[in-house]
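What follows is a structure written as structure tokens; I'll ask about it next.
Only a single protein chain was left out; the remaining protein chains are all shown in position.
For reference, chains read A and B in written order, and residue numbers begin at 1 within each chain.
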Amino acid sequence: MRRSHRPLSLRALALALVGLLVLSVLSACSSAVDEANGSSGSDSGPSDGGTLRIGSTSDIVPATIFTNSSDATNTLIGAVYDSLIDYPLDSLEPQPRLAKSWQVADDGLSITLQLRDDVTFHTGRDFTSKDVEFSVKTWADPTWTVQLQRTAAAITGFDTTDPHAITLKFDHKLSNIFDLLDMLPIIDSETFDDLKAGKTYVGTGPFEFESWTPSSKVVFKKNDDYWGEEPHLDGIQVNIVSDPQAQVSQLRSGQLDLVTGASNRDLETLGKDSKFAVSGFDGAVQQIYVGADLANPDLQDVRLRQAIAFAIDRQRIVDEVFRGKGTPINLPWPDYSPAHDAKANETYTYDPAKAKALVAELGSSPTIPLAYPAGNANYEAVAQIVQANLEAVGIKTELQPAEYSQFIKQLIGGTFGGLWILQHGYAHYTPSTLAVSAYPFNADKNASHFESSAYKEHADSAWNQDSGSSPEAVEDYKLLNKDLLDNLFLIEMALLHFQTAETKDVHDLGMSKRGELDLRSTYLSD
Amino acid sequence: MSESLIDIAAPEATSPDDQFDQRRRPGIWTALRRGKGLAGLVLIGVVVALGLLAPVLAPHSATEQIPGANLVGPSGAHWFGTDEVNRDIFSRTLYGIRTDLIVVFLAVPIGAAIGIFVGLISSWWTFTDVVAQRVFDLVLAFPTLILAIALTAFVGPGLRTVFFVIVAVELPVFGRLTRTSVRSVREMPYVEAAHVVGAGSLWQLRRHVLPNSMEPLLVQLAVSMSVAVFIEGAMSFLGLGVRPPQPSLGSLIRDGVRNLYDAPFFAVGPLVIVVALVLSLLLVSQALAEARRA
Partner (left out) sequence: MGAYLLRRLPSALVVLAIASFGIFAMVRMVPGDPVSTLAGPDASPEARAAIRADLGLDQPLVTQYVTWLGQLFRGDFGTSYRIGGSVKDLVADGAVNTIVLTVTALLLAMAVALVCSVLAVVLDNRWVNATLSFGNTLAIALPTFVTGLVLILLFAVVFPVLPAGGTPPDGFLARPDLSVQYLLLPAVCLALGAGAALTRFLTESLRTELRQPYVTTARALGISRRRIVLTQALRNALPSAVTVLGIQFGTLLGGAVLVEAIFTWPGLGGLIEEAISGRDYPLVQVLLLLSVGVFVVIQLVTDVIHAWLDPRIRIGAQA
């Protein structure tokens, strides 16, 4: 073995020097992080300009653009489109948007809306009553699989003689008509083929769609001719960052201004950090529940379902998984809902002793599968807590994480054969919307294989009321609540609020009841 | 990290030229009694012992949820802290080792055994050889993780899936290696001579091919075992690994990563063990490979 005793070679020295040079040039160049951190505007008060960079968990899916199925989709709909009316976050009192005023007919079978006459689409075309008709008909088309398809399909007559007023005639009374008017985006008929192809999205909203790079980003620019107050932001860029952890990293490193997918724990930490703010939007809610498939012979006995409802420690789930940003529930309704019933909502509280007694009555039962969508930290934690809770009272379960695609297929096909954990929405709208639309609650066909003529009758009756908050409707909701609590085919666990985390530079952030960011008055400071 | 990347770490292992001198050398086994080999073996021994003794060493069971202990930091009661559903991470890490041991010492040998068998049988006839080669090509054509994603779509996430993926990945690797050995051994003068005198195929396989292929296969086995730890980790990291509440080193690391900002301590223990396991297996494979060359 020879050893070189020469001094360090010249060449190696030169190499090291070149390396140093490259490094110093790099550091002298502008830093990508600083560039990413740069924003304009300085003084206090709303300032104009700047692009808001939002981190979104999932990309837009053109085929399901109207289904609120991804956070990027929600941002797109909220930015590009206007609805006819707006619900405030915490009530069901319709507020004007594209419709200035409205009148429901005395027989409850039609509604007449007065439309704004100063609205144009991003293409420059005037907005008229024909566009309302087109939008409603689009939603009635089953291929778009929107939640309120049945409600849109129940609108069968359109009077569009006046370009700035429209009368919608219903097949039957629709207590949830305002839900539809709130959710329905007014879309441009001329560019509809491009919408289908995911090429462009034309509406009348505060921002114009500029470009979409699949699985990367969606870009919007300000609509200079917006009929309302002109937005402060020059534009919006939605970056698709599928990993929640990566979203937080990019928010911290200044590549994003706002993230919509951070985990509750990260939100809690960010909220304590002086550089970041966490916004909670209490009216836009989701519910997390345990579903029971009654096709499973053990679950057929309501006492086992009751035992499960008593065994689950809802408060622990809210505290530990959702970091206190939620409310334990038995019924899906938020407290401003006409169907809300504080007493009924506490029918099943955490009571392991009672659960054990019920299980003892039934004797031993085999292991029950417990499915949940794989890859989501919240579902995973909740599933493991539920499993431990049930095991403590003598109910054995086997966790079955399923890929989302398979999970949805099982939900639709009703092939869980046991318990499953999922979230649902739509309980913060008119209560009848839930029972006729949301799949887990659907009285006609649901994943629980729950069939009851009484439940179906009550759901239909609530739908056929003049108004969603009339005393008759409230009576129907009481019956529905009783159906839900007595039959427990869905065991509600917690009501969850939408939250975003953003840098302190982001001001006046809003959110619609639909769960879409409302960026009309948002501005960036430095 | 995938297979061929580490293949190269033992460049001589597949080189046919190397096979000509096949007299028994004392080196290969003594290599494990000193230096790298010994260090590797000891390290493996420690990790295996930790895993096997989990029920004795662990203060809690792998799934026990301790009331009130939500993501608490390391302390005397919980050496590695607790996780987001109040379980003792130290205990979970010990039990998690067991999951990885199953993968390393069961899945890899099974994949290897099938691969060697297929490689031996198919390489004896030209037709089966061509078919087997193409099938191996096809499997190897998919990067390991893409294969894992596709397989998970079939059978859902779980330890079973990790097992399948590892067997599927190792099978062609060992099949090819065996085939290379077989072909080079067959061309050796004494085997050709045996063939000429009319020795049967099976006899040739047993008498000459298998013993002479042992060493490269052993090296590859150690390499594949370390790759298996990677695969388990990467699959769990992507959410395709073992099902909760069962712990594995990969799933513990992923859980730790989810809590990176609040609980940076979380992933440290499992990380150290994964690196130790991979490192020790690599050391053994390197020691074996170097001994063959020496």
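Heads up, the rule we're going with is that a residue touches a chain if its C-beta (ideal position, glycine included) is under 8 Å from a C-beta of that chain, and two chains touch if they have at least 3 such contacts.
Bear in mind the structure is a predicted one, so any value in this text is a computation, not a measurement.
Undergrad: Which of these, A:P94, A:G108, A:P185 or A:G254, touches the one chain of the complex that we don't see?
TA: The one listed residue touching the chain not shown is A:G254.
Undergrad: I'm checking contacts with the chain that's been left out. Which of A:S437, A:Q465 or A:N481 qualifies?
TA: A:S437
Undergrad: Which listed residue, A:V218, A:I240 or A:V278, touches the chain dropped from view?
TA: A:I240
Undergrad: Going by the contact rule already stated, which one of B:A77, B:A113, B:M188 or B:L260 would touch the omitted chain in the full complex?
TA: Looking across B:A77, B:A113, B:M188 or B:L260, the contact with the absent chain belongs to B:L260.
Undergrad: Determine which one of A:T67, A:S365, A:N464 or A:N487 touches the chain that has been left out.
TA: Reading the full complex, the residue touching the unseen chain is A:T67.
Undergrad: Using the document's contact rule, name the residues of chain B that touch the chain not shown here.
TA: Residues 1-9, 11-12, 130, 134, 137-138, 140-146, 149-150, 153-154, 226, 229-230, 233-234, 237-238, 253, 257, 260-261, 264, 271, 274-275, 278-279, 282-283, 286 of chain B touch the chain absent from view.
Undergrad: For chain A, enumerate the residues touching the unshown chain of the complex.
TA: Residues 1-4, 6, 9, 11-12, 15, 26, 29-33, 35-36, 59, 61-64, 67, 69, 142-145, 147, 149, 196-198, 213-216, 237, 239-243, 246, 249-250, 252-255, 403-406, 408-409, 411-413, 437-440, 442 of chain A touch the chain absent from view.
Keep in mind that, in the parts below, only the chains that are shown with their structure count from here on.
Undergrad: Please work out the Cα centroid separation of chain A and chain B, and write it as a whole number of Å.
TA: 43
Undergrad: Taking the touch rule as given, give the residues of chain B at its contact with chain A in the complex, in rising order.
TA: 63, 65, 70-71, 84-86, 152-153, 156-157, 239, 243-245, 257-262
Undergrad: Quick one: which bits of chain A touch chain B in the complex? Just the residue numbers, please.
TA: 244-245, 248, 263, 265-266, 268-269, 320-321, 374-375, 377, 380-381, 383-385, 387-388, 399-403, 405-406
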